[in-house]
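Data first, discussion second: the structure below is written as structure tokens.
With one protein chain withheld, the remaining protein chains of the complex are depicted in position.
Labels run A and B following the written order; every chain starts at residue 1.
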């Protein structure tokens, strides 16, 4: 277990723009408040979504596309630097009209409505390649 | 993307009352700490639940009722003013004994046990009708 103490530079609530991309909007929020590191939770609804599932053996992401309206029942993630750019690592639980839930790593999704709470950290966090998992993780 | 900086007036942990309504309890917590705006995450279990799914084309909510015991695997939401009253916008992921998950906008649910973390904000947030989505959103 690797950890770092963080200090909060500011906290924000945001309403995501209808028609924009969910993850891009979160990265735009981080940019707007000049945060290179942040943690967020969110809820709302999307008009479509692309989830990625990481194949732990192959070390690659497999995308799944949902071309349908979905509630965003849960969204948890963080912002840090990946190759020098702000990246919002975003996991979400989405649901269909009958309540059925699908979930995973949210690469993209067209916002219908979204409400976000973000804590911007003073300390930047930067991802680097991790050999064990073949993922970009924080070398805390 | 529309956002506002918020300042926290206080943070709280709560245990929801067995037999009470999940969302009403969260609104009661906001009232008890005199918060007109707040963000929360929660977990627990309910004895039943009513989820709402928003039909983005029709602009109306369709309810689904679950008359069964469910774990509250995730709950994310916020409190703000709607028509002058505190409203807890609450999304949840619920699960059955075999692990199957259902999720969405939680309108109601009878608490079996519930644990909540709430941040109360100094700045009030107020919802207003949004023409694009036909929802009550924050005009941040």
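We adopt the following convention: a contact is a pair of C-beta atoms (placed from the backbone, for glycine too) under 8 Å apart; a residue touches a chain by one contact, two chains touch by 3 or more.
Note that the structure is a prediction, hence the values are computed from the model and not measured.
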**OP:** Out of B:93, B:106 or B:137, point to the residue that touches the absent chain in the complete complex.
**Re:** B:93
**OP:** Could you list which residues of chain A touch the chain missing from the display?
**Re:** 1-8, 37, 39, 41, 51, 53-56, 62, 64, 66, 74, 76-78, 89, 91-93, 101-105, 119, 121, 125, 130, 132-133, 135, 137-138, 140
Original post:
Residues on chain B that touch the omitted chain in the whole complex?
Top reply: 10-18, 20, 25, 28-29, 32-33, 41-43, 45, 47, 69, 71-76, 93-101, 103, 112-113, 115-117
